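Here the complex is missing a single protein chain, while all its other protein chains stay put.
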Amino acid sequence: MAPNMPPQPPLQHSTTAVADGQSHGHTAPPKGILRWLLTTNHKEIGSLYLIFSLTMFFIGGIFALVVRAELFQPGLQLVEPEFFNQMTTMHGLIMVFAAVMPAFTGLANWMIPLQIGAPDMALPRLNNFSFWLLPVAFTLLLSTLFMPGGGPNFGWTFYAPLSTTYAPPSTTFFILALHIAGISSILGAINIIATILNMRAPGMRLMDMPLFVWTWLITAFLLIAVMPVLAGVITMMLMDINFGTSFFDAAGGGDPVLFQHLFWFFGHPEVYIMILPAFGIVSAIIPTFARKPLFGYASMVYATAAIALLSFLVWAHHMFVVGLPLVAELFFMYSTMLIAVPTGVKVFNWVTTLFRGSISFESPMLFALAFVVLFTIGGFSGLMLAIAPADFQYHDTYFVVAHFHYVLVPGAIFAIMAGVYYWLPKWTGHYPNERLAQWHFWFSIIGVNLTFFPMHFAGLAGMPRRIPDYALQFADFNLLSSIGAFFFGASQLLFVLVVILCVRGGKKAPAKAWEGAVDLEWTVPSPAPLHTFETPPVFHRTSH
Amino acid sequence: MRSRWRWLMAISLAASGAQAQANGWNMPVGVTDVSSDIYGLHMTIFWICVVIGVVVFGAMFYSLFRYRHSKGAKAAHFHEHTSVEVLWTAIPILILVGMAVPATATLKNMYDSSDAELDVMITGQQWRWRYEYLGEDVAFTSNMSTPRTQISGEEARGEHYLLEVDEPLVLPINRKVRFLMTSDDVIHSWWVPDLAVKQDTIPGFINENWVKINEPGIYRGQCAELCGIDHGFMPVVVHAVEEEEFENWLADRKEAAEQEAMGVDREWEMDELVERGESVYQSICSSCHQAEGQGAPPAFPALANNEQLISDVDWHLDKVINGVSGAAMPAFRSTLNPVELAAVVTYSRNAWGNDTGDVVQPSEVAELIAQ
Partner (left out) sequence: MWSVVKSVLAALLGVQSNQKREEDFSSGKPAAYLVTGVVITLLFVLLLIFLAMFAAR
């Protein structure tokens, strides 16, 4: 962790310092499917992660549309409550663990070596392994839907004892799937930390790194800290279900609330795992298109670290109505309110970066700006939820659903899309079709707000979450949300179209694809050849 | 302390209260002091967010408009300003402290359930509520009364669709009522927005909450914590009445309970038991074992044509009275009285083709429970 890392010892193939990407001292890579199964190249693995994540995004999205279709009007029309519960659960699990997290890991794989001037990730074989664990984990998880008794039906938070004593028989498979996904995350995080700490270009100190690298470094530490807690809690579930222990069963001396403490000690930092890399992406895009350095770079890094630290001190704000002692309620209310401070600092910094810039509105910028506005709205409802007495009314209603979807959809997912549009020229050598991308943006903005904004009202008016049918006074809000959801879902097909078109052709992009871009990835050709930075670049300090 | 910040809430209330509540867009003000305090906090923090939002987004959209590249804007190159940063860190902290003070006061009030005049035990069960007036020998379960035909759409939906029950919780106004809350199976959450009471009911643990209702009326809510298949069909209805009316109601219920207790000792006819049993079955058992006893395997076994059930009356009684450990079947020994237990067992031994002809007398069941 010394501020000035010594130059790296030459890596095995830096002796053949040729940039054409073919003659790098190895035998030719295997062809066809084996090439993808065995690849250790960070760019190929990054692409695998992104394709996997996009596939899962659509599967999780279809589950959400089943839910929204059933909630289109009062009454039970399409699915039984049992299947409805499986859909809400699977939607949450797939979106969190199989769509958002792998998308960020994919972006990390592609961009971290390029942004720090490293030839590849530090542990390429581990990298391959951590990716290929994911299809295994989620095939297993999805297969539970076809098992007798159905798949997980207890919500993505799987509170005991609904998820233990009262769970369907497939729960053991669910636990195994989550274990595998967890191992994948931990290995990925180790790899990212090793890469960032050891493989930066000579002259690049920690405080010279782009913010995406910084936020990922902190995220990786969060992952290593909390994924074992998740592994622990699901192992305790496994024991309760199969080996007669009573960790979460009061009849045997256990405590169902213990489950929630453990789960949220993992779960709250997990929320930040899904948003910190998004902060990094937005902090790269806004300065690029405002043609002005990021305001308060040091503050941004420090605020990220502060948010990460505070995330371990707030978990019980998810549990304000479980009957915590008064002192605990107050402690968690205060600590949660304090998180607003470093988060606010970030938003102020982005806005000030825009101030007196020279701003243009290409598609990555549009998504990044939408991120700032809509994530802030999600932050406002988060501040409201932090007020413990008011949370007695908000808790477990659609107000909460609206809150976390504002943070995750126009938050995390818009940031991912902004990142994809931003870096597609680097990946493919072509600019994405700007006209289609702009359509995609405007459709997404309308869809996302139409879907999630009415949920605030439904929740305040008294609609609990996770119900398959609802009282008549919630009908209008649900109608709007369902229309918005289908609109949003359909407009994501446009995203796939843009990506496919961009891979196949389009306007040629130069090495520095965006006028205001400054980081190291813009010094290699577009498309980036399979092997880059085989000779470490010399890093010149810019005006971070 | 309280009076000092109440004016703030009063302003919020006046600014945005009654109208928003009437059209169902906003949190209800409710009918207790606590609920209107919470409403005040909610509106205060909401307006704080609105003001911050206007300032931040105003600055943002101004910059976006004013400094367009297409209009030839030249970028400045400043990238930090320590005093501005300190300022925008300090102001939010002050706002938060200002918000934490009234929130703390309200929370302390909500946690003070001392000096209650009436204790009601609320027990969550999949998927109904059981209410017990402690020390009064009055207890009953409260099931959703919306017919399944309305849910499936075969029948027009009523005004209180999904928010109506067979027996509401009856409470007196102007009296501090303490709730003791627990669960027989999974975690539920008892919620009535107008009372601002939402509390998880946790198996094996007892939570406390309290309410002092200011106005008579019917207040509706529902289970807020996912508790299985029928989570959406577990409404709460509270009937708040004048104190005198409450006393009369309580006396009537006590008398009815005594008569029921006397019924245990007499000999019952099969038809009587079957009739009583059918209503118990439909309100308690049918949510899992289904209306025709067909069950929903593997979680909920069928009762119709169940070999073991038909052949072994003792086994059947044991499962109903003591439950099945490690499975979803709860013990009904304390939830149902001996008459109801005998009736429901007799009914299910003689319905849906289970023509055993067995009659189980309440007195036999009472003996089994006593053992």
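Letters are used for the chains, namely A and B, taken in the order the chains are written, and counting of residues starts over at 1 for each.
FYI, contacts are C-beta pairs under 8 Å (C-beta built on N, C-alpha and C of every residue); 3 or more make two chains touch, one makes a residue touch a chain.
These numbers come from a predicted model, not from an experiment.
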item	value
Touch criterion as defined above, residue of A:His42, A:Lys292, A:His318 or A:Lys346 at the omitted chain	A:Lys346
Absent-chain contact - pick from A:Trp36, A:Phe83, A:Phe331 or A:Phe539	A:Phe331
Residue in contact with the excluded chain [from A:Leu126, A:Leu145 or A:Ala306]	A:Ala306
Residues belonging to chain B that touch the chain removed from view	79-80, 82, 85-86, 89, 104, 108
Where the missing chain touches chain A, by residue	1-3, 205-207, 296-300, 302-303, 305-307, 309, 313, 326-328, 330-331, 334-335, 341-342, 345-346, 544
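In this section, only the chains that are shown with their structure count from here on.
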item	value
Gap in Å, rounded to a whole number, between the CA centres of chain B and chain A	34
Complex interface listing, chain B residues touching chain A	24-28, 34, 37-38, 41-42, 45-46, 49, 52-53, 56-57, 59-60, 63-64, 67-70, 73-81, 84-85, 88-89, 92-93, 96, 99-100, 103-104, 106-108, 110-111, 126, 150-153, 157, 159-163, 185-187, 189, 191, 193, 196-200, 202-205, 207-208, 220-233, 296, 298-299, 325-328
Residues on chain A engaged by chain B in the complex (per definition of touch)	74-77, 81-82, 85, 148-149, 153-155, 159, 161-162, 165-166, 168-169, 249-251, 255-257, 290-299, 321-323, 326, 329-330, 333-334, 337-338, 340-341, 344-345, 347-348, 351-352, 354-360, 369, 372-373, 376-377, 380, 383-384, 387-390, 392-393, 395-397, 457, 460-462, 464-473, 543-544
